[in-house]
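Written below as structure tokens is the structure these notes are about.
For this depiction, one protein chain was excluded, whereas all remaining protein chains were kept in their positions.
Labels for the chains are A and B, by order of writing; each one numbers its residues from 1.
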Amino acid sequence: MHGNGTEDAGFWAPLGRGGLSSWIFSTDHKRIGLLYLALILAMFAAATVIGVVLRLKLMTPGNTLLGPQTYNALFTLHGVIMIFLVVIPSIPASFGNIIMPLQIGANDVSFPRLNLFSWWLYVLGAVLALVSIFTGSGAPDTGWTFYVPFSERTTTNVNVAVLAVFVLGFSSILTGLNFITTIHRLRAPGLTWNRLPLFVWSLYATAWIQVLATPILGITVLLIFAERVLHLGLFDPGRGGDPLLYQHLFWIYSHPAVYIMILPAMGVVSEIVPVFARKPIFGYKMIAFSSLAIAFAGSLVWAHHMFTSGMSDLAVLIFSFLTFVVAIPSAIKVFNWLSTLYKGSISVEPPLLYTLGFIFMFSVGGLTGLVLGSAGTDIHVHDTYFVVAHFHYVIFGGTGLGMFAAMHYWFPKVFGRGYDARRAAWAFWISFVGMNVLYMPMFVMGLQGMPRRYYDYLPQFARLQFVSTVGSWILVAGLTLMFGNLIAGIRNGRRVGANPWGAATLEWTLASPPPHHDFPQTPVVERGPYDFRGVSADD
Amino acid sequence: MLQAHTNSGGHILGNGFLAFIWAALMVCTAITVLVARVDLGFLNVVAALGVATAKALLVILFFMHLRYENSLLRWMVFMAFVILAICIGFTFFDLAWRP
Partner (left out) sequence: MTEMHKDYAAAKMGMWLFLFTEILLFGGLFLLYAAYRHRFVLAFHQAGQALDVVLGGANTVVLITSSLFVALSITALQQGRKVRCQWFLALTILMALVFLVNKYFEWSAKFSHGIYPGSEHLAQLPQGQALFYSLYFAMTGLHGIHVLLGAALLGVVMAFVARDRVRQDDYVLLENAGLYWHLVDLVWIYLFPLFYLIS
């Protein structure tokens, strides 16, 4: 039975003087996580609109809708917002903050004030990114990669944009630092590393990449700033500099960064699959270990982005080989999820649907990644739509669907209410179809030689470009339905109990939504996270 | 509030010992300056970096107390330097074999 009033509002109940300041200055991990979620989704909406506009321009060849300079600025903006403001913070900053302390039986992260500071840095980064669009002489037009020498010479507002990236990197570092310390220091008694939920394991591995890789991005963008302001000439071939060194530095961060993006989503999948298959996860230790293996091996492969850049042949060989090695732990995870589903008593609730979508899209994205990682085939598809399709499958189909799965899975915990499951399923299928109609043709166009980031194209690509644009409309329809359904659920969804899915991790032992101060008394853990004996859904 | 405001359990290093480490660092500095004046060819770089690393170890192990921390922290520091070594080292697969 659930009454009305504040006791059910949990951590949503007004605190202190209440109002906005009790949120934006709160050090409660749940409130900070929600602040992140709100901003991340707002940024996602903005960058999605930009993406749809880009697709609209590309629907037909020739000079339509946008001028070339606007087009360059828009794809840069789409990339910068999606990568640095949406996908990198996506799951760790939102659900990591809200759920991870609950899953380890802690009442907060190790450094709550630092956590709030990191959110404010995110806000500052977002503001700087906005400023870079509307001030100076035009929005940056370099692409999110800021490659030299163009990024040193363009007169557009790159200075402010790279500062935004620096600040956002700092924010990401502080989140990672906080998570590593929290996971080491604040686990409840009995919660050994062997009993740690796999979501926490994935965040742990992610946090290490955030701490060790992001500083390289920091120095790289600072160097662009320095090059533009002080003219050091460090990457200027006219002065003995080597532009390839910029690419090395950039990808030393940005390849591991794709694991910052995908590992947490894999963690979400590892939580959801056993719950809806009513079976302990298959190969717990392998999944946990493979997260660390991915984090480490992921730092050895960056130069696979540079096969056609004029790098030495030996480097091409070595980085190509290592790229194949890093595929192994990812594949281990996929096999383990499928083995968990095998002979499980599966209930196809919306979180599982999005999870299955993840597995499919990630497999397509991962396998096409091997086409790009193998040096021979990469020569053919490098810098074509094939690459664009590949990373949208991994990042949107993978991280994006993983994020949506997390939203549907933890929604009842965070809001204390349910949502319309049928509508959620419809939204999933429409989005899923839309995604594939949008990106699948790009594989074909890439193989046929359509270069990425081009404003115009040959008539032979017209039909597939058109299909792809139609896909973007279907996708947007699906996303609109999904968000509409969730918002309706927040307003007047059915009240739910503590454990609507019958999951065995600690966050489901708390009321939905959890109270301000999470655990009334410190829990003692005596079982694994996927041991469902004696656990059942409570409504 | 069991453990509130207890001592952080820190290992106290004596003034004499710290001064000894400082003296060792000074000696290393003198050595590296002197060695640089002799032309050893390629070995000059090795010597300079070797002495610098010895000094770095003294600072990390004693001034920064790492010698007295638990093995977890020591592993973490080790891994951070491994990653740095990989970043620089692997880049030379490219740089050292450019045609």
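The criterion applied here is as follows: a contact is a pair of C-beta atoms (placed from the backbone, for glycine too) under 8 Å apart; a residue touches a chain by one contact, two chains touch by 3 or more.
These figures come from a predicted structure and were not determined experimentally.
S.K.: Check the options A:Leu234, A:Ala257 or A:Ala303 and report the residue that touches the missing chain.
M.R.: A:Leu234
S.K.: Among A:Ser110, A:Ser132, A:Ser171 or A:Thr355, exactly one should touch the missing chain; which is it?
M.R.: A:Ser110
S.K.: For review purposes, identify every residue of subunit A that touches the missing chain, sorted by number.
M.R.: 107, 110-111, 114, 173, 176-178, 180-182, 184-186, 211-216, 218-220, 223, 226, 230-234, 239-242, 245, 248-249, 252, 517
S.K.: By the contact criterion defined above, which parts of subunit B meet the unshown chain? Give residue numbers in ascending order.
M.R.: Counting over the whole complex, subunit B touches the hidden chain at residues 1-10, 12-15, 18-19, 21-22, 25-26, 29, 32-33, 36, 44-45, 48-49, 51-52, 55-56, 59-60, 63-65, 69, 73, 76-77, 80-81, 83-84, 87-88, 91-92, 95-96.
Note that in this section only the chains that are shown with their structure count from here on.
S.K.: Provide the C-alpha centroid distance between subunit A and subunit B, rounded to the nearest whole angstrom.
M.R.: 36
S.K.: In their shared complex, at which residues does subunit B touch subunit A?
M.R.: 72, 79-80, 83, 86-87, 90-91, 93-99
S.K.: Under the definition above, what is the set of subunit A residues touching subunit B in their complex?
M.R.: So the residues of subunit A in touch with subunit B come to 184, 212, 216, 244-245, 248, 252, 299-300, 302-303, 306, 311-315, 318-319.
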